[in-house]
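To start, the structure itself, in structure tokens.
Complex shown without one protein chain; remaining protein chains in place.
And then chain A:
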Amino acid sequence: MASSAYSDFDVIAQEERVRDEIAASSELVSDPLPTSVLLDEYKENKDAFRDKLKDVTSKYDSFRRVRGDGNCFYRAFGFALLQQILHRGTEEQARKLYQQAVASKALLVAQGYTEYTIEDFYDSYVEVIALATGFPKPPAAYDYSTGIPVPVQQDANSEPPKQLPWPLTAQERALRESNLLAIFRDDPVASAVVYYLRLLTAGHFKTNAEFFQGFIEDGLTVSEFCAREVEVMARECEQVHIVALSAALDVPVRVVYTDSSDSTSQATEINFQEEGTAAPTVSLLYRPGHYDILYAR
């Protein structure tokens, strides 16, 4: 920093401007669009990339764009997971996902995270998971109604939260989906969910450090790798992150890879945690450097 003519204040102001520009030009999670839009978008391309997109459109009829801000994998995964469980999940999957979410904070604390520093992220995550799995919204830890947070006394004798009769009615699902979409478009809360998914990813890396060490380059330890690449926002993810997160949640993920290499005209599909039991498969479209959400025909 010494030789730089720019101070922290300049850098932060510049970063805020860039973020605002990106925010103004793209939604965090778009409405669903027909996959044919992608073909129009790349109509100038005559290479294998377009062939692969054609392949995608034959199997998937719609997709949602997710903002390309370095968090797109986590954001796409998070929203797609909630939608899958809400619309297609079994009662057992929904209960598993919810119970796992509630138990996750203690697991992270056991991994060395300080509880109060992850509390806010955890609360937001459990809130969206509860919405998608038919559980009531968990009681808030703090009351913010006066502007000053006051801890809420939890009633020790209260009943454990009850899941709504599953499957939810179509009306209930539609309502919950629109709430989820609103949350995912509301930056601060959406960021908290995204960040908690990063923590879950990092927690899984650390719990299975011996296994993951072999995938980590540059002589970094698993902890260093997490500090540098996972536990900060806007760091892009690689396949190893997908391996970790899908395993951490036991959620099957299918990534449809498209690029312009001409070895094949088919999009390559890779399944992560194929036998995962906590949700139906989450499908994502990969274009170099970016993930979006895909919906099968």
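Please note the rule applied: a contact is a pair of C-beta atoms (placed from the backbone, for glycine too) under 8 Å apart; a residue touches a chain by one contact, two chains touch by 3 or more; residues count from 1.
As a convention for this text, contacts and distances are computed from a predicted model.
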{"item": "Undepicted complex member, UniProt protein name, chosen from \"Ubiquitin-conjugating enzyme E2 R1\", \"Sterol-4-alpha-carboxylate 3-dehydrogenase ERG26, decarboxylating\", \"tRNA (guanine(10)-N(2))-methyltransferase\" or \"Eukaryotic translation initiation factor 3 subunit H\"", "value": "\"Ubiquitin-conjugating enzyme E2 R1\""}
{"item": "Per the touch definition above, residue among A:Asn45, A:Thr169 or A:Thr221 touching the missing chain", "value": "A:Thr221"}
{"item": "From A:Phe63, A:Tyr195, A:Phe272 or A:Tyr286, residue that would touch the chain that is not displayed", "value": "A:Tyr195"}
{"item": "Residue among A:Val232, A:Ile270 or A:Ala296 that touches the chain left out of view", "value": "A:Val232"}
{"item": "Contact set of chain A toward the excluded chain (per top definition)", "value": "1-4, 7-9, 12, 15-16, 19, 111-118, 120-121, 124, 142, 144, 147-149, 187-189, 191-192, 195, 199, 206, 209, 221-224, 226-228, 231-233"}
